[in-house]
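Every protein chain but one is kept in place in this view of the complex.
Now for chain A:
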Amino acid sequence: MSGEPGGRHPAFMPLIFVGGLIFGFGLGFSHMARPEVVLEFLQFTDFGLLFVMFGAAIVTGLAFAIVPRLRDRAPLTGDTYGRRLKSFDKNVLIGGSIFGVGWGLSGICPGAAYASLGIGNLTILWALAGMFVGAYLQGVWRSQQASAASVANAD
């Protein structure tokens, strides 16, 4: 179409941006972008964060159930509507546990960390730097595992 890379619909990127805007505004408004508030929840002094997580999941749950019945394909990509289903294996438990230790220690998760930057919290760059270091370490390790496995299969 209009010279967009990969032939994407011209409204694709603007829509992603608008979705991110609403998502980030919600994280700011709910105070989930503040590590202190997440820690208060995990330490059982303010249970309000339950409403953020379940409130959001109810909205997506309704959309994921209703939208596929109304339309077959998404207008900007032509892709069929599906749900977010990932296969279960032990990595879900191992990774979830490592993430849990990190979340409980810092009070911050990826989306909330991006939003935290937007509310002025420059100190959160420590957490963002850590997240990139962690993602890099596991990526290098798993890339090596994968190439070792493919070499073993070739033999």
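Observations
Here is the rule we go by: a residue touches a chain if its C-beta (ideal position, glycine included) is under 8 Å from a C-beta of that chain, and two chains touch if they have at least 3 such contacts; residues count from 1.
Keep in mind that, in the parts below, contacts and distances are computed from a predicted model.
A chain of this complex does not appear here, and its UniProt-recorded name among "OB-fold tRNA/helicase-type nucleic acid binding protein", "Potassium-transporting ATPase C chain", "Membrane-bound metal-dependent hydrolase" or "YeeE/YedE family protein" is "YeeE/YedE family protein". If you put the missing chain back, the residues of chain A touching it would be 5-6, 11-13, 15-37, 39-40, 42-61, 63-64, 67, 73-77, 79-88, 91-124, 126-140, 142-143, 146-147.
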